[in-house]
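Note that one protein chain is taken out, while the other chains of the complex remain in position.
Which chain is which? They are A and B, in the order written, and residues in each are numbered from 1.
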Amino acid sequence: MENNRINTLLNELEQLKPNLYGKDFLLTWENSVDNLKAVMIVAEIMQELHRMKKPFKIFDYGLAISIFRDNSTRTRFSYASAVNALGLGLSELDEVKSQIAHGETVRETANMISFLAEAIGIRDDMYPGEGHTYMKEVADAVTGGFEEGVLAQRPTVVNLQCDLDHPTQSLSDMLKLKDYFGGFENLKGKKIAMSWAYSPSYGKPLSVPQGVINLMTRFGMEVVLAHPTGYDLLPDTLTTADSFAKASGGSFRMTNSMQDAFAGADIVYPKSWAPMAVMQERTKLLKGGNTAALRELEKHCLSENANHTDWECTEDMMKLTKGGNALYEHCLPADITDVSCAQGEVAKSVFERYRMHTYQEAGYKPFVISSMIFNSKIQDAYSKLKSFL
Amino acid sequence: MENNRINTLLNELEQLKPNLYGKDFLLTWENSVDNLKAVMIVAEIMQELHRMKKPFKIFDYGLAISIFRDNSTRTRFSYASAVNALGLGLSELDEVKSQIAHGETVRETANMISFLAEAIGIRDDMYPGEGHTYMKEVADAVTGGFEEGVLAQRPTVVNLQCDLDHPTQSLSDMLKLKDYFGGFENLKGKKIAMSWAYSPSYGKPLSVPQGVINLMTRFGMEVVLAHPTGYDLLPDTLTTADSFAKASGGSFRMTNSMQDAFAGADIVYPKSWAPMAVMQERTKLLKGGNTAALRELEKHCLSENANHTDWECTEDMMKLTKGGNALYEHCLPADITDVSCAQGEVAKSVFERYRMHTYQEAGYKPFVISSMIFNSKIQDAYSKLKSFL
Partner (left out) sequence: MENNRINTLLNELEQLKPNLYGKDFLLTWENSVDNLKAVMIVAEIMQELHRMKKPFKIFDYGLAISIFRDNSTRTRFSYASAVNALGLGLSELDEVKSQIAHGETVRETANMISFLAEAIGIRDDMYPGEGHTYMKEVADAVTGGFEEGVLAQRPTVVNLQCDLDHPTQSLSDMLKLKDYFGGFENLKGKKIAMSWAYSPSYGKPLSVPQGVINLMTRFGMEVVLAHPTGYDLLPDTLTTADSFAKASGGSFRMTNSMQDAFAGADIVYPKSWAPMAVMQERTKLLKGGNTAALRELEKHCLSENANHTDWECTEDMMKLTKGGNALYEHCLPADITDVSCAQGEVAKSVFERYRMHTYQEAGYKPFVISSMIFNSKIQDAYSKLKSFL
């Protein structure tokens, strides 16, 4: 029976024409739908192999480097798990312990740490205009080192969350949908409400909603983005979402009403983020070291947030969804009213009902990361995966 | 000859009926004597395999997570060694780097980090009423995740020191006794003095003495607990030690005289700890963030300690023991007079004479940890260990 599931997935994989070999994974929207499907299906196969206690190691030795420019628990452990399963040793680049602040350029450091590196995972999501740029710099640096013969192999760069996209998250979100609704083809026409929600915190990055609207529109879904006035995402990510929807036969629209977004939705994704303008202002102030103005900005932003405490995924709000039982998704940790805060993104009873679904959603992430590295290293993924059975 | 030792140990193991498969290891007193013996004998077999340069790896991949809520050198490295030998990659949950402080519940975090985890080692020993409770929360969380299908495997939780017990230490202490006196059966009737000793420090946890009196009483030993008035251990741990002594044909008594405890002792274990009442008060103040009162408490406690500088394991004190040459045990690091402090737990000359014994005592710990995880994962430990030969 287990083998049946693996075989079905291997057959799905065999139909695809992905183009992932030797490539980094930075943004879903740089990739074809076949690439995205291949990353997801290989992840599912790896999860199945793991359940069957069959290893899928592809390296005898080598390092996987992680660079986290923000705090992180789950992404850190997902990456640690992913690279361990592939046979790599994890080395974290701790920018406090290292000499990066002492005049090393990105180009030099990227090469210096990569002599035996097979993968570099980066999380850098706090500053609009920064994270993706930094990842491309690292990618260019190791390309240069590889082409000049300094590096015997080129490490694959994996985006663990940047200012634009959070592909390991959005692909995990989608794998949960695939499992829940029974296949990619069943997602066509399903309505998903990617909605801002109130949180008593400040400065949450934009990459999750941007990633979701740009991935779900690739699969013919009806994507509605909802947020209060002023909580805009980066304009380019709206344009791409729009054209993806058109190309896939789905739809993309925006609204300033959570109710409107939730009405008849098959899936809801209520999640807080900071207004883009605030993030940009914050970046400027942080760089200038202007702490007084930063405190002022935080105060202003929190009080602005407080005008929208009604943007909460309550039981009443859930009743608006299709059959009153849309699937609730979240990247975790959620701000849960009466659990992690007095008032937050989601009512306690709603979250509790979907808790295990959100855990399963998160559970794909280690395998999505493994899959990204695997697909970059193994030209014939199908045969290699079969050999693990 | 080496094989003879392994064979003897394998035969010892074969006689036992342990019940460790699929279990966590949190407290020695939750375990049968056969369980305790099995953990110790498997540890000895692993140590012997290591000496013979024979690997005993049981995992192809997977993570071992450690959560240290206190500073630690030796336990940290013991755990790192133990899980490395079993084939696991180590991932430390650093609560500063992670988002634990930002509203994540224990339940959620425990699952989020465990998708590919086989073991979770926890040290949380500073707050009476906290450490063991936390470990059970983690254990319950991964049980829930496993039963709901979120986790493909349930990581084994190992107590690396809590507020109640320090099983990896006490089992190492006992393995040293087994080796020194030539077998578990030879420990019957041996007198061990678990004695408080003076230290110029403050706030040392209670788990070592509590662990020792509750383990040595399981093996028919005459256990004497000595401390100045006021330096009580947690009451429940005294009750259990008493009933263990009765059940095993040993004895357990308390005294306020170090001399009394040392008189005729076969083994002495002089070690400082904080009075339980102080630890409880301290926990309250720490939680309330009352730093002024904390300084006051520390001052008071150190001055109270200073009334008992005569509680030192001096040469004169050693002369009271059986033949003047009882075995000296310590969990290390010891406060050594004229070495690590002006006046401490033990005289320099005494410590020097037993230094290598204390190192050997500590040397069991990595294998005790390996053994706990191994016994939880491998149903037929005997056959599996034989296969490594």
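Please note the rule applied: a contact is a pair of C-beta atoms (placed from the backbone, for glycine too) under 8 Å apart; a residue touches a chain by one contact, two chains touch by 3 or more.
All values derive from a computational prediction rather than experimental measurement.
Touch with the chain that is not drawn comes from one residue among B:K23, B:R74, B:R107 or B:K322, which is B:R74.
Only one residue from B:N84, B:T105 or B:Q259 touches the chain missing from this view: B:N84. Of the listed residues A:A152, A:A277 or A:A306, the one in contact with the hidden chain in the full complex is A:A152.
Summarising the interface, subunit B meets the missing chain with residues 47, 50-51, 55, 57, 68, 71-74, 76-78, 80-81, 84-85, 87, 89-90, 201, 332-333, 335, 339-341, 356, 359-360, 362-363, 365-366. Residues 60-63, 65, 89, 91, 93, 97-100, 102-105, 108-109, 111-113, 115-117, 145, 148-152 of subunit A touch the missing chain (whole complex, contact as defined above).
Heads up, the rule we're going with is that only the chains that are shown with their structure count from here on.
Centre-to-centre separation between subunit A and subunit B, using Cα means, comes to 41 Å.
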